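Just one protein chain is left out here, and the rest sit where they should.
When the chains are written out, they are named A, B, C, D and E in that same order, and each has its own residue count from 1.
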Amino acid sequence: MKVTVSRKAHFNAAHRLFNPNWSFEKNEEVFGKCNNPNFHGHNYELIVSVKGTIDPETGYVVDMKVLKQIIKEHVEDVFDHKNLNLDTEEFKELNPTAENIAVVIWNKLRPHIKSDLELKVKLYETERNFVEFEG
Amino acid sequence: MKVTVSRKAHFNAAHRLFNPNWSFEKNEEVFGKCNNPNFHGHNYELIVSVKGTIDPETGYVVDMKVLKQIIKEHVEDVFDHKNLNLDTEEFKELNPTAENIAVVIWNKLRPHIKSDLELKVKLYETERNFVEFEG
Amino acid sequence: MKVTVSRKAHFNAAHRLFNPNWSFEKNEEVFGKCNNPNFHGHNYELIVSVKGTIDPETGYVVDMKVLKQIIKEHVEDVFDHKNLNLDTEEFKELNPTAENIAVVIWNKLRPHIKSDLELKVKLYETERNFVEFEG
Amino acid sequence: MKVTVSRKAHFNAAHRLFNPNWSFEKNEEVFGKCNNPNFHGHNYELIVSVKGTIDPETGYVVDMKVLKQIIKEHVEDVFDHKNLNLDTEEFKELNPTAENIAVVIWNKLRPHIKSDLELKVKLYETERNFVEFEG
Amino acid sequence: MKVTVSRKAHFNAAHRLFNPNWSFEKNEEVFGKCNNPNFHGHNYELIVSVKGTIDPETGYVVDMKVLKQIIKEHVEDVFDHKNLNLDTEEFKELNPTAENIAVVIWNKLRPHIKSDLELKVKLYETERNFVEFEG
Partner (left out) sequence: MKVTVSRKAHFNAAHRLFNPNWSFEKNEEVFGKCNNPNFHGHNYELIVSVKGTIDPETGYVVDMKVLKQIIKEHVEDVFDHKNLNLDTEEFKELNPTAENIAVVIWNKLRPHIKSDLELKVKLYETERNFVEFEG
């Protein structure tokens, strides 16, 4: 009898989508406006979900205050008001598409969530574009 | 070939999170501001989803008007404008965390949804905190 | 290691819910106000989700610009500002309930999404009523 | 010392935009897809605001329950699940643009709001298009 | 040439609406479910707006970080997770209707906003009920 608990967070960041092994023309063709060498940016909305059994002592699957703090420390403090391509280790060699950002966030959070809890992340790049990853 | 049909509802309620077997200090440590003995409250948003096959006569999995009425009778009329700890039987002995409220709502609705339909509830305590339960 | 990518779209349409094999009274009883012979209408919000592996060259599961164009061509251009009962082939003989519209949209999109990608559609008829279909 | 109190309501309706004194071509040129003779439709979101002084006995400018009932009786019951052009007296001879609907709603509500209260209506035709009228 | 700058905040609280000079029956008649002696509650959303000229050195009318801190100190820390009737000085003798809460918040913020800036508060009690006060 498992319940899923979700917490919403957010961060604002700049990024550029491109493949360094391709010509500028090829990048322009594939990534269009997202290939602007001067970067553009987004308000990223993040929903982190963990699924597990309810602790009968607390009535919690996970303490939201603790989950909020884990997201702050391992995601918001790392990515908020940053240039993903230039300011972060994670995207020095990895194209910061919504898909890749979601996988990176999942991998950053996984060690800090107890192993008997399932983890899922949902990342909104805009209100109209979003991705989900559950490992 | 199954379709999931969802209906959104809401109720406003007061609650306090605490474990009566613990000292006030222990409750304060675990539940923080949510342990206020004078209660605080929320606008709860509830999404009830049922999954099943489409009736070829009506084009419905379930009649939304009927589903709306079931939610009103078994959830909204019971919890709206109530103090969950003091005014309801369900939380007299059960800590009204979002997780426990979701399980209670699922159990209250299950007998009123046809047995060949799957049931899921999603409960927003705030825009940033929400839980899901599917039995 | 699969990621789900979602794109939101919308269209505005008129419709009437009824079963031509039933009497007006029976339709009135089952569909109520939705059986208005002069039609009523909705702002339909559509979320199309595809699930697959990330292409290491692009960092994309699917190019959102391409997905947006597929939705435009096969859903928005066909249903936007239309009377679903009178103006479309799909609902000439099929009751345009949210459930049936979701299945029709899924079937229209499926041939245009690569076969190794899973497809899911979510359709909001109103903010409070919505359906999901994944084949 | 005046406070503005607002209440949100909604109705779903079909409509067609056109000027009966113009040719079909002229209507097509001006109203485009909105001129579909078979109609299209919207989920209209309505916000009704009244401004006045707080009654010291109740702490209310206006009782929201009363305001909700006035909106239901004079707007929702009249326009919900209707074809504005065919089913309502108000738009038999008046083009049901968002602008005109807002003015009509304001005029329908004004006699039922006490004369010392200012009245304003805001009408969303879609999330992206909306109008306001305050007399 | 003035610009209005707005910041959104929130707090969760319990309250009861009643007039201590009235009988329980009279309170029940006027305030209905809101008169529950055991309280109910809300997620209050607050928008604080200040209007003034842009400082040419900073490009700011007001520093949002400073405004955020003022709201936290004088509103959120005072009302969040509180029972408005029992835990706050402001509503010991004042009925905590949305109207009165908005006026109280405006009065609490006014001394901390520079006198050449206009101040306005908008308070959502629920998504469907909200009030505004500008002094």
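Criterion: a residue touches a chain if its C-beta (ideal position, glycine included) is under 8 Å from a C-beta of that chain, and two chains touch if they have at least 3 such contacts.
All values reported here derive from a predicted model rather than from experimental measurement.
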Could you run through the displayed chains and say which ones the absent chain touches?
A, D, E
Which listed residue, D:17, D:48 or D:75, touches the chain dropped from view?
D:17
Option touching the unshown chain, where E:25, E:57 or E:89 are the choices:
E:57
Note that chain A touches the absent chain at residues 10, 12-15, 33-34, 36, 38-43, 80-83, 86-87, 126-127
What is the set of chain D residues that contact the non-displayed chain in the whole complex?
17, 19, 30-32, 94-100, 102-103, 127-133, 135
Which parts of chain E are in contact with the chain that was left out?
1, 3-9, 49, 54, 57-61, 63-65
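Criterion: only the chains that are shown with their structure count from here on.
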Determine how many degrees of rotation, between 0 and 180 and to the nearest 5, align the Cα atoms of chain D with the equivalent atoms in chain E.
120
Suppose chain centres are the mean of their C-alpha atoms. Which chain sits farthest from chain E?
C
Averaging C-alpha coordinates per chain, one finds the centres of chain B and chain D separated by a number of Å equal to 34
Compute the distance, rounded to whole Å, between the mean C-alpha positions of chain A and chain C.
29
Junction residues of chain B, two or more chains touched:
127
Among line, ring, star, complete and other, the chain touch graph is other
Pairs of chains that touch, anyone?
A-B, A-C, B-C, B-E, C-D, D-E
